[in-house]
Every structure is written in structure tokens, then in C-alpha cells.
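Only one protein chain is missing; all other protein chains are in place.
Letters are used for the chains, namely A and B, taken in the order the chains are written, and counting of residues starts over at 1 for each.
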Amino acid sequence: MSFVQNFPFFSIILAMFSGIVSSVLKGKKARVLSICAIAATMVLSAAVLAYCAATGESYVYWMGHFPAPWGNEIRAGVLEGLTALLFSAIMLLSVIGGVKYTQTDVEPSKQNLFYILIDLMLSSLLALVYTNDLFTAYVFVEINTIAGCGLIMITQTGRSLTAAIRYMVMSSLGSGLFLIGLSLLYDVTGQLLMSPAQEAVGEIVESGQYEIPLLVIVAVVSVGLAIKSGLFPFHYWIPDTYGYATPTASAILSGLVSKGYIFLLIKFYYRVLSPESVVRSHIGNVLFLFGVAGMMLGSLRAIMQTDTRKMIAYSSVAQIGYIYMGIGLGTPEGMIAAVFHIFSHGATKALLFLSARGLYRVSGDRTDFLALRGSGYRNRLAGVGFLVGSLSMVGFPMLSGFISKLLFATSAMASPGKMLTTLIALAVSTVLNAVYFLRLLTGLYRPARSGAYDAGAGPDGAAGERVNAPGFRVAVLCLIAFNLILGLFSQPIVRAITEGLAMFS
Amino acid sequence: MFGELNLNLEEEAAMVLFGIGFTMLLLHRNLIKKILGMNIMDTAIYLFLAAKGYIAGRQVPILTDGVTDPAAYINPIPSGLVLTGIVVSVSTTALMLALTIRLYERYHSLDLDRILISMKQEEEEQL
Partner (left out) sequence: MSKRKSPQELGRYLKFKRWLAGDLDLLEDVTEDAVPVAAPEIADRLPARDSALESRCRASEEVYGPEVWPQSHAPGYAQAWRDRVALQKGAGDAQAVLQAQEKSLGFFRAVYKIMAVLLCGAIILVFLWTTAFLPPFGNPDNPANNEVPARYIRHGVEETGATNFVTGMILDYRAFDTFGESCVLFIASCCVQVLLRVDACDGKSAARTRIQQENDRLFEPKNDGILQQTARLLVPLIMIFGVYIILNGHLSPGGGFSGGAVLGSGLILYLNTFGFAKTERFFNERVYRRMTLCALTFYCLAKSYSFFTGANHLESGIPLGTPGAILSSGLILPLNICVGLVVMGTMYSFYTLFRKGGM
């Protein structure tokens, strides 16, 4: 066994261990430890990715001394490595970029608790990505939920507390449904690990026994994870949750947490059920329908907002709709597009949330469109970051959003029944995205009302240097570069996703 | 269709409780009752799991008299899952209760709708 194969396990344990140690550290040390742990995780995940890409196959890793149906296992392949790498990269940039704002938003004596939450969030995301065991997935889904709730309410304003309780209620519903689905699955298959469960499901499907329980299991698990990731009819908690947290938390929640659940759902479809039985159960059609509805209504609600925070949050609803639409297409191409959009949206949303906060900062901490007028001049870097993020969301060529839209459109060609709907939905939603993002962008680069802001923050170009902390500058620049890389050099990533999905089954 | 219902009475009780808890958690306006609903829902799942582990006429899964024949004991896996599940639900309950306390301190109400209304009013006053 090669030493590199230990790395997925090392990265999970490292993140957890740094969280545990942070409980006795002061805020600053906890921050350094957390950033180091995330960076180390990134390196380890890159090594895993390189190893899996070189050997061309996935492997399972025993968590203990016992093989598959008896002991816990994790599993690593190209897609897992890639996801872990990109997730930890986005998380690192969000944490670095938001350091300054975290210091002001979080009580000084509770800073270390914030970084504990970040560490455990990372470890649970990694565990969700790597796990090969359904019950482990449930436990880490819960860690993820509680850490997410902690990240929302860490600012302790009235808005964030109510957002946290709504988030918690919806997430508990999702967890409950996921757990009952798991129990039913255990009842009819007798397995908790994914690989033996898949065999057992295959036998059940062949014999025709337990057809109805299997249908209910697919529905319940899908609905549970869809609630947790905020698919359209269950999106009510999203605007407050994403909009009013500290920027690091917003970026992580919107960019990564909901994506972790979607990744688990994809894993459930590929590794426990088979793609064919998913298609046969028609759950894909339901997800497709709600995905398209989410794209439309999320964008429409975003247009109606005058508060930037809520606008960005509603745009997340629309983007989650894109991902579910891709899953719902029921073809491998659709799934590839969905996975690519997971990464693309994660990078873009982190950029948008961070740079939006940079813009509020030079606008007297106000978030409505009028106050933000001209802020693109007052904080150049944040303005450019927001510009790139918005254009990527709209689907401007060379940026990552364009590639994901292209992938969705080409994958729609392969599924005749849904081609027209998908294409129309894409077109309409692109126009809607353009409407709300460009409306804000034109405002950003329009001169502010005279005398609204003092001369120090005026459009003299030097202001941008002063207002931005070094971490923020690095993070925004890296995220812009990240978007460009995803947009310009998408071929290797798409190839890796294709390879990884092929390894899944 | 419902002809075989009497075979699984324990599971049916669990499912009825799950439905009640789920609806309470989703739709009740009172936060404390929401939390109660969540606990009912979780407990229903544990009842379901425990019922699934039972095998008629067998012993608890603890070694007695050196017998290591699987036919002598019930299935230990659901018991283990229930143990894990209980700890998870204790944690979630504690967190939600703490949130409820904070919200009550701030808005003097346990009614989620009222809390939302007074939160919006408070924000309007600040503007």
C-alpha cells in the first residue's frame, strides 16, 4: 500500500484534531492553526488527486482492521480528490479573505470558537466527500449542520439568530428524512456500507421484491438532502442565512456546505443505487422540475431585491436550481455539468460575498443599491472582484460560469425529452441573471450622490489600497484567478470529472 | 394493499410518530413545541431501528455462558446505530434550546412568527 493512500484519512483527522486543539487556544493562534490545517489539507488532497489520476483507479481505505461489510471505510478516486482539493482551496481563500471582518463581527473572546467551527466544518465536508459508509455520512452530515448553524449565528445579531433557528429547523427535517431513508435501506438490504449495499440493491431490483420501499427510500433521501441544500420549494431559510452572516461564513455556507450535501446525493445515486435505477424511479424528473422552477423563481426574487445581500443569496437559490437540473437530466453529461457547476458556483459565490463586503465597507456598512452607488471607485479591488463574479454568474465567456452553462446546454442535447425545457430555462435564466447583476454593476460604477461620503474614500484610486486588508486582497485576487482558470482551462477539469464519475460505478 | 399491516405493528407505530413529529417540527409556531416535535421524530426513528433489530425469542447481544452462536442473540447493529443517533439528537436539542433561550431573551416570545415580525420592526426602527 502506497503511503499517499493514507492522505484522505490524514486530512480528515488533521482538520478534526486542529479543531479539538483550538478549544484551548486564543483566537489568533487558533486562526493560524486553522489556516495551516486547511492549507495542509489542500496539499494532501492534491497529492491524492495526483495519485489517483496517475494510477487511473480508485481505492478503498479501511478505517480499522476489518474489511467492507464489517468495518468503516473511506474511498478515494479522482473525483473525490478533485472535490476535496477545490473545497479546501475555496475554504482557505474564504477564511483568509474574511479574517478582518471576522475580527470585527465576532466577539473577541469567541474567536477561537469560530475557528473550531471552521475546522470541524472542513473535516465533515472531507468526510462527506470521501466516505464509503452511509451511517458515517449521516453522522458527518450532522456535524456539518451544527457547524453551519454555529457559523450563521456567530455574529449574534437578531437577524442571524432567527436565521439560525430557521436553518436548524429545516436541516433537522432534512436529517430526519435522511436517517429514516437510511433505516429503511438498512432494513431491506442489511448493509450500511455503500459497495455491499449496491450489490444488495441490485439483487432486490432484479428479484422485484421491496420495489415500493426502494422507491420511498430514493424519494426520502433525495428530498432530505434537497431540503438541506436548499432546493427551490425548501429555500425559505436561504436569504437570511446567507445574507446576514459574516462574509467568511456566507462564502462557506453558500459555496461549500450546500454542495457537500449535493455531492453526497450524487454519491448515493452512483454508489448505492445505480444510475439506471435512479432513472427508472423518475426522481430525476422531479428534481429537474424543481431545479428549473428554482432557477426561474430564484432569479425573479433576486430581481425584486434592493438589498445586495439578499440579492446574492437569492441568486444562490437559482444556482442550486442549475445543479439539480443537471442531476435531473439523468445523463452522464448532465451529471458532469452539475459537478462542474458545483465548483464554479463555489468559487464565484465566495468571490461575490467577499467583495460585496468590501463594497459595503466603503459605503458606510449599508447594503442597499443606492448606498453602493459609486463604490466601485471607492474600493477598486472589491469592485473588480464583484464585476468578475457577476459576469461569471451571468455566463460571460472566459469565466467559469460560461463553461458550466455551455456544459448544461450540450448535455441537454443528449436527452431529447428535456432538451427544449433545459435550453429555454437556460436562456431565460441567463437573461434574468444579467438583469439583476448588471443593474447592480452599473450602479457600482456610477458616481455617488455628491457629498455622500467623505473625501478620504472618494474616487481617487488610492482609497482601495487603504481599506483592504492584505488577506482580503490575496483572497480576492486568487478567487478571480480561480474563476479565470476554471473558465479558460476547463478541459482537464471536465476530463477529471468524467473519469471520476466513471470510477464511481 | 394494507393486508399485511398487522405484521409490522411496531414499525407502524414508529411511522405514525415520525409523521406527527415531522409535522410538528415543520409547522408548529411555538419553538419549544418544534423542539418537542424534533425529539418525537428522532425517537420514532430509534423505535423503528430497535424494532428492526429484534428477533423473536433471542437474547440481548452480550456474551452469556460462552455461546458465540449468532442464532442465540438479536442483531447488535441497530442498537449501535440507536446509541449514536441518541447522542446526535441530544446535541441538536441542546443547540436548539440554547437558540430558543437567546431568542426569548431578545424578543420575549416563543412564537416564531411573532419573533420574525418584531425582528423586522426592530430593523425598521434602526434605519
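The criterion applied here is as follows: a contact is a pair of C-beta atoms (placed from the backbone, for glycine too) under 8 Å apart; a residue touches a chain by one contact, two chains touch by 3 or more.
Note that the coordinates shown come from a computational prediction; the quantities given were computed from them, not determined experimentally.
**Q** Using the definition of touch stated at the top, determine which of A:4, A:40, A:99 or A:188 touches the missing chain.
**A** A:188
**Q** Consider the whole complex, including the chain that is not shown, and state which of A:4, A:63 or A:99 touches that chain.
**A** Per the contact definition at the top, the residue touching the missing chain is A:63.
**Q** If the missing chain were put back, which residues of chain A would it touch?
**A** Per the touch rule, chain A residues meeting the hidden chain are 1, 5-6, 9, 13, 16-17, 19-21, 23-24, 61-66, 69-72, 107-110, 113-114, 116-117, 120, 123, 127, 133, 135-136, 139-140, 142-143, 146-147, 149-150, 153-154, 156, 180, 184, 186-191, 200, 210-213, 216, 303-306, 368-370, 372-373, 439-440, 442-443.
**Q** Since one chain has been left out of the picture, which residues of chain B touch it in the full complex?
**A** Touch set of chain B with respect to the missing chain: 1-5, 7-12, 15-16, 18-20, 22-23, 26-27, 51-56, 58, 60-63, 68-73, 75-80, 83-84, 86-88, 90-92, 94-95, 97-99, 101-102, 105-106, 108, 113-114, 117-118, 121, 125.
As a convention for this text, only the chains that are shown with their structure count from here on.
**Q** Between chain A and chain B, what's the gap in Å when you average each chain's C-alpha atoms?
**A** Distance between chain centres, rounded to whole Å: 27 Å.
**Q** Per the contact definition, I'd like the list of chain A residues that touch chain B in the complex.
**A** 135, 139, 142, 145-146, 149, 153, 156, 158-159, 161-162, 164-166, 168-169, 172-173, 175-177, 179-180, 183, 186-187, 192
**Q** Which part of chain B faces chain A closely enough to touch in the complex?
**A** Interface residues on chain B, with respect to chain A: 18, 21-22, 25-26, 31, 34, 38, 41-42, 45, 48-49, 52, 77-78, 81, 84-85, 88, 91-92, 95-96, 99-100, 102-103, 106-107, 112, 115-116, 119, 122-123.
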